[in-house]
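Note that this is a trimmed complex: some chains were dropped, and none of the rest were shifted.
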């Protein structure tokens, strides 16, 4: 089974960032990984949640959602169902943790940044695209804070990005599209900093369990992908 | 108080429709009224809700929502709050009724079309933009059904569009942006068919009650705006 879009096994889909797509937000980016399209906005508010007040530390959190028809078949809205599903919860928490890994909460001071990642169109890898795009929105929100001298020092410790990898028909592949994601025996999401260290590693055997050699191959592939994404993020930010 | 963007009192904002923006949907349009930006998708499914089964009639319904940071200040997600607010309910119902006004439910047969209108960016007039854009998405979904011979005859009876009007500092104005909407003494949303008849008229005195002459002036202005929107819809659909 060759890749549906003719990529090599270690090749990313075309990745683009459109900064400032949401004009009201302090930072925003429309991120595209091939046909996967996520709008990420960063909303800054003064102050922190009650449990953190007086600590001098800032707070970064995230919420992920999919538009009902971002997928091939329409899904019911979670607002209409009256509750958030497990998958949504899980991904929102992952995005929040990933971004906090590159935030110096002391330098951020008692400010809160909420990252909203809304999937407009889904073709696999929406959570990793969301993390990668949310970083760009966050970087712009931090610049916004710095321009207004609302923070001292540098709240951003570096870049963070994420990519999915998986084994399809025995072959480890980078950045799976939906068709590959469904066919994968093993599926892994890896979040890494720009200097090549791991923030999150989440590997799941969808079919048969995987052995250590397969795990190593996937980690290798992911590390290469995240390095490229880090470069693209910095380019998009004009650095 | 002149108009913030220099328009004349009876001038629409630049209106554009980007068809096919959501590739998975049977019909879709990204509609823009100035800075207001709404993605409208039409999802077709075979069959109708239980209460309509066996009637031979189709069903068209709509759901409206705003992204948390589509507005100047971030709003909490209704999915997180666990319930849909009154305003969201009200607008979803209005969009559904408006589109059903141009649907021949018999010709549609036992098929359902759900229109999802998600506001990506808000600058006033989101409900009227949603109706106007949803019509384009619906028209494409109906074409999709006709191409596949899933309907007999013509389910669409004509076009439908909507516009807001209001009185600001005593002057009746067409297609209010957010700044004007907030300042309006009277605010009216009008939904009309392409042949100049009314589907919905919803006028509200925000400040002092309005008299019959003011009501007449607003209806006149709205009729002009809807006529222009109907032409733009047909152009966008290539007719």
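Note that the chains take the letters A and B in the order they are written out, and that residue 1 is the start of every chain.
The working rule: a residue touches a chain if its C-beta (ideal position, glycine included) is under 8 Å from a C-beta of that chain, and two chains touch if they have at least 3 such contacts.
Quantities reported herein were computed from a predicted structural model and do not represent experimental measurements.
Undergrad: Note that 2 identical chains are shown, then give how many the whole complex contains.
TA: Whole-complex copy count, per this file: 6.
Just so it is clear, only the chains that are shown with their structure count from here on.
Undergrad: Can you give the rotation angle that fits chain A onto its twin chain B by Cα atoms, in degrees and rounded to the nearest 5?
TA: Resulting rotation angle: about 180 degrees.
Undergrad: I'd like the Å distance between the centres of chain A and chain B, where a centre is the mean of that chain's Cα atoms.
TA: 33
Undergrad: Contact residues on chain A for chain B in the complex?
TA: Touch list, chain A to chain B: 22-25, 28, 35, 39, 41, 43, 45, 63, 65, 67-72, 74, 77-84, 88, 114, 116, 118, 120-122.
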